[in-house]
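So that we are looking at the same thing, I have put the structure below in structure tokens.
Here the complex is missing a single protein chain, while all its other protein chains stay put.
So that you can tell them apart, the chains are marked A and B in the order they are listed, and the count of residues begins at 1 in each.
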Amino acid sequence: MIFPPELEARFDKMLKAYPEGRQRSAVIPMLMYAQDAIGMVTPELVQEVARRCGVTALQVDEVVGYYTMLHRKPFGRHHIQVCTNISCMLRGGEELLAHASKRLGIGNREATADGQFSLEEVECIGACSWAPALIDNYEFHHSVTPEKLDQLIDSLQKKAQ
Amino acid sequence: MTDLVNLNIDGKAVKVPQGMLLIEAAKRAGIEIPQFCYYEGLTLQAACRMCLVEIEKAPKLTEACTTPVAEGMVVHTDSPTVATARKTMLEFLLANHPLDCPVCDKGGECELQDMVFRYGVGESRFTEVKYHVDEKQWSPVVFYDGPRCILCYRCVRVCDEGLGVGALGIINRGVVSEIAPNMGDHLECDECGACIDICPVGALTSGAYRYKTRPWEMEHVGTICTHCSNGCKTTLGVRDGAIVRANNRDRSGINGEFLCVKGRYAFDFVEHEERLRSPLMRKGGELEEVSWAEALATVAKKFAEVKERGGKFGVIGSNHTTNEENYYLHKFVRDGLGGENIDHHRTGDVAGLIDALAGRADALATVGDLYTTKAILVIGSDLAQQHPLLSYQIRANKRHHDAHVYVVTPGPVREDNYSVRSVRGGLEAIGPLADALKAEPGLVVLFGDSVKGDAVRQLVAFGDSLGIPVKYVALVDYSNSRGAADVSQAAGLAYEQILSASDLDVFWVVGANPLKDHALGSQNAFVVVQEMFLTETAKRADVVLPASSAYEKTGTVTNVTGEVQRLKAGPKVMGTKSDLEIFGLIQKEMGLNLGIWKPDNVLDEMRKTTRGRLPVAAPESIRSARDTLFTSGSLGRYSKVLNAVMEGPGLIYGLPVSGKSQ
Partner (left out) sequence: MRLYNEPNPLEVKILTRRFGITNSHTLDVYLQNDGFQAFQKALGMKPDQIIDEMKASGLRGRGGAGFPAGMKWSFVPRSSPKPKYIVVNADESEPGTCKDRLLMEYDPIQMIEGMMIAGLAIDSHKAYVYVRGEYRYLIDLLDRVIDELYARGWLGKSIHGSGFDFDVYTHTGAGSYECGEETALLDSLEGKRGVPRLKPPFPAVAGAWASPTLLTNVETFSAVPAIIRDGGAAFAALGTPRNGGTRMFCLSGHIERPGVYELPMGFNLLQMINEVGGGVRGGRKLKAVVPGGSSCPVLKADECDIAMDFDALAKAKSMLGSGGVVILDETTCMVKFAMRIMKFYAHESCGWCIPCREGTAWLKKTLIRFHDGHGTSKDIDLIDDIAKNMLGRTFCALGDAAAMPTISIVEKFRDEFEAYLAKSSTTVRVPELTVV
């Protein structure tokens, strides 16, 4: 597989960041950045990361299944991750998730038919003091209300058109 | 071991070497600490938490499997706290376990059953929905039932550490974690089944054994594997005269619990439908079934007649018949027929080595030496393919004693993964290793068929020049090549000459298939073949005598390192006779008196009469059978398991081997 030049440059740098012979260390970061580029962890990506890091495909598979941010199915262009852990739960995180689910018409770890949005109930995202919170891809949104969520989705939909 | 440590376990004073793990110390004191994930020889996990014990002054329960003993340690393995911990740990284990013991292969010999029986609680408080995933088939011989799995990771470790294959891993996380094969939905590996054997529960089951029997319905017969020269002990599970499985869970024998795919599964040739169960005689150009009486009488009459007129016998012996049979055959040819043209296919230069060592018997290495000697040099053999036990021993030596492994082979081999030096080439390439080897405290050299004749003498001279203790193994292929070489005494025609001679009156082949890749020079010879199957050679016979396999025999065989081990008869295949019995009956029919043909009597006689140096074979006649993990001379084709696994004949030095099951 060949990735965009900036990603290739990142991978080159990444492999050099770890001690000689310890290039297995790059497996997780490489999967994360490559997943962002191609949308999901494909079997080809597993093979490619295994090859670049000098490990077996099984060793990469072991990792993919372990970490929740790595996914083998495509998510939406906007992956909405709503936290419902205790701090968010106490301030309406579950209601927010339910609202998002209703508004987008999808359940947990599902994507809309147009591939625009996907939804996930996530564990604590480190936004406890500004709860409830959600992450759109990697962008944090704090003290979110159902109204603010609607506005966010509206604006994202508008941007897509 | 050095310093001893005093500790107290359950009121017993225990004195054990420093550094020993508490769980082992308790075992020495006769105290069982239950365990699943702890497995002697494999890396420590502390995952199953079954071995938690109370150590005085420790703030909480401690796992005995990772805690080294310490002076003055006071340990309780029988306190109420420990008992509760064990009981609740088993309760946790059974939470998602399907408890389908009635249909589980492991029922009756399951470690989880035993543990729950001994330490568990009778009632279950788990009333939630059990997590279920369907069973998966990973290969013709390996099945995985996730819900039964207790995640002790023994299989993962034995494959990675023991076999050096690393075909198993762990996927997912938390309660849905499972073991996974290397190719996603299937396995590509040695198919050795070590993962199945080591599994404490019925999570990994064997395609060959599944649903065949309950464990207590089998008789367990410890014998020696008949497929290669390594001489692994295999314990045959025999029910109603048939083998249903092979393993070696009691770790007796030179191989401990190791077996390769052949030792564990390739016993199925015994029951193959093409197995000869009646003597055959050529009548009107075709081989027809005849009675033993008729066949034996015909052979005896022919032998007597040829002997009488001073005719010429050419005899090819076997590399897998017993020492007693080999000895008796030599005696038969020499004393009974007055012949001297007897030889067998030589797969390595054993005689050349013994000649070069000039009487230094202590310079012959054993399988045990491969585990204890600090340095190992492998020349011209792909051990993982051709000598799986030796390869396993060396890996264990590396793991446990950090042995230095040196490799000199024409192509890449598995040993490269952990060798200190790997050189591509032949014997000429060892020179540059001399300095490194001189610094080693001891060395075992294993060499394949490329080192023979003068080369063996050069190698021994090289070893002598190192100034350290050096031991050798001449690698040979079949289950009793070494034994065949040991009893070989004749000075007549050699193997190739017998096959090429045009003037033989009788061509007698016992347990060999020389005509597979060689034409018979004597077109008019009377051909007698003792075989299990209608091989290329048997097809050419005038009389075929159906022979028992090693699994149906008693007697002894000698492995590649010269260790003599006993065969014990397990199954019975009707219509066949052991080669020894066939010899006995022919000579009786001929009116000779060559002695009793019971294995024990023959062995006694061998002990009294065999001595002297082995005749050196012509180097050009020495060649490896080039068997891989998935071939076994002419026998492999009759094992359905060997032909079912997708790995095929495997690679030697990373290069394909032509033809499946030669």
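Simple rule for what comes next: contacts are C-beta pairs under 8 Å (C-beta built on N, C-alpha and C of every residue); 3 or more make two chains touch, one makes a residue touch a chain.
Note that the structure is predicted; figures quoted are calculated from it, not measured.
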Considering the full assembly, with which of the depicted chains is the omitted chain in contact?
-> A, B
Who touches the missing chain here, B:122, B:174, B:284 or B:359?
-> B:174
Touching the left-out chain: which of B:14, B:55 or B:85?
-> B:85
Chain B, residues in touch with the chain not shown (by the definition above) = 44, 46-50, 52, 60-61, 66, 84-85, 88-89, 91-93, 95-96, 125-126, 128-129, 131-132, 150-151, 170, 172-177
Against the chain that's been left off, what residues of chain A make contact? List them.
-> 17-19, 22, 24-29, 31-33, 53, 55, 59, 62-63, 66-70, 81, 84-87, 89-91, 122-131, 135, 138-140, 142
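Keep in mind that, in the parts below, only the chains that are shown with their structure count from here on.
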Where the CA atoms of chain A average out and where those of chain B average out, how many Å apart are those spots?
-> 50
Touch list for chain B against partner chain A, complex = 166-173, 180-182, 184
Which residues of chain A touch chain B in the complex?
-> 43, 56-59, 61-62, 64-66
